[in-house]
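Left out: one protein chain. Kept in place: all the others.
So, subunit A:
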Amino acid sequence: MRITVSVDGVSYTDEVEPRMLLVHYLRERLGKTGTVVGCDTSNCGACTVHLDGHSVKSCSMFAVQADRHEVTTIEGLARDGQLHPVQKAFHENHALQCGFCTPGMIMQSIDLLADDPDPSEETVRHGLEGNLCRCTGYQNIVKAVRDAAHQMRPGAGPEAEQVAPSPSHAGGGE
């Protein structure tokens, strides 16, 4: 099937098998290897990306379902060399060790902050329930998300990510 997907501000048109998972399309076709796969039952959240500004587990949808949608991955967050405040907060709060869960955690955290710009510890813990980390015990992740909330006021919404394609995004667009 032929699909056209915008990924991190670049539009791609590709022929894909209907059964190809979105995460495999991102990793294998587009080389977006920042997004990773940690499980086969939609439990770990390592594959989390944004579809039209909202977090989805890219292992639990087909590439064809992303046709005519906008996908943002961890690789598309930084703008003009500036880290997204959530990326920065993860670094500054030592919210990662091996870093394998980190892309998914960051994408999910941004979504969570869009819903609740000033979440309590409880809210963050529940909001990240679908993202597993084996290294950190979560404490610093929770801290990072709340720290980012403070840095980001008045809140990181989908708009915050949807910067118009800059000239460096030479790969087209719709």
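Criterion: contacts are C-beta pairs under 8 Å (C-beta built on N, C-alpha and C of every residue); 3 or more make two chains touch, one makes a residue touch a chain; residues count from 1.
We adopt the following convention: contacts and distances are computed from a predicted model.
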The complex's invisible chain, by UniProt name, from "Putative glutamine transport system permease protein GlnP", "Carbon-monoxide dehydrogenase large subunit", "1,2-phenylacetyl-CoA epoxidase subunit A" or "Isoquinoline 1-oxidoreductase subunit beta": "Carbon-monoxide dehydrogenase large subunit"
In subunit A, positions touching the absent partner: 17, 19-20, 27-28, 31-41, 43-44, 46, 73-75, 77-78, 83, 87, 90-92, 94, 96-103, 106, 121, 124-126, 128-142
